[in-house]
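With one protein chain withheld, the remaining protein chains of the complex are depicted in position.
Up next, subunit A:
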């Protein structure tokens, strides 16, 4: 069963049939499905966001879209969580759940808070189903740049959202684990990299890769360092001040680091609050900037963090 085929199983019957037909007929891979109560269902495929019809077509006309009812959303939630939404209590607090196959579902509704602490989301009214994509080999072009005489360089990927940084990071992890035969530890705070379901990675992340799923990055990096003896530690979307301390500890312990961060350019990284310490210490030996200019994962620049004022390598 292909990854995107698994998605139709977690939808309620009218949507299931439409998505099933769409997957069979659309040339472009399905990227996203958006369901909002009392509004037509939308699908995102081939960089186009359109309304999903009951025949499984993508239409520009909202009148043709399947009208999503509250009951349809409830049933979809039941199926998604395998009738166990209570088991996703912790994830619901973060506003998303991860499904079998590594797909991510963002949720909106009535937030129940206790002071400034989110307890859960009730009366869920919107779902954003992001279909997990795995592109084996997408890091082929980058691998030679991050591999040096002394092994893998400390590497940072800078990219705006939806430009393929997690997909690229996943393939880098796979190649380092399988190709370089190094022990890789992954702190997958939002279950995006390995897409773990019940602790088992749903994406190909390599034979020598250990995953700490759903763990906060700063604690996870130190846990991996203490317990799993990794040669490389990979984390997605760094940015919090408290993560900097953990990164410094990792780098000083001789373990190589693979990170991603949101941004459009090297300057975005250098000007981010808290990143100045990492920049001043020249922690990252390779900095790779991605964009969506020619589609997700367009390689813009590669900088050498060790030389002068960040020499451009590519």
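Heads up, the rule we're going with is that a residue touches a chain if its C-beta (ideal position, glycine included) is under 8 Å from a C-beta of that chain, and two chains touch if they have at least 3 such contacts; residues count from 1.
By our rule, contacts and distances are computed from a predicted model.
Of the names listed as "Nickel-dependent hydrogenase large subunit", "Stage III sporulation protein AB", "Lycopene cyclase domain-containing protein" or "Osmoprotectant transport system permease protein", the one that matches the UniProt record for the absent chain is "Stage III sporulation protein AB". Contact with the undisplayed chain is limited, among A:26, A:59, A:94 or A:120, to A:120.
In the complete complex, the hidden chain is touched by one of A:57, A:75 or A:162, namely A:75.
Residues 9-10, 12-13, 16, 75, 78-79, 81-89, 92, 120, 122 of subunit A touch the missing chain (whole complex, contact as defined above).
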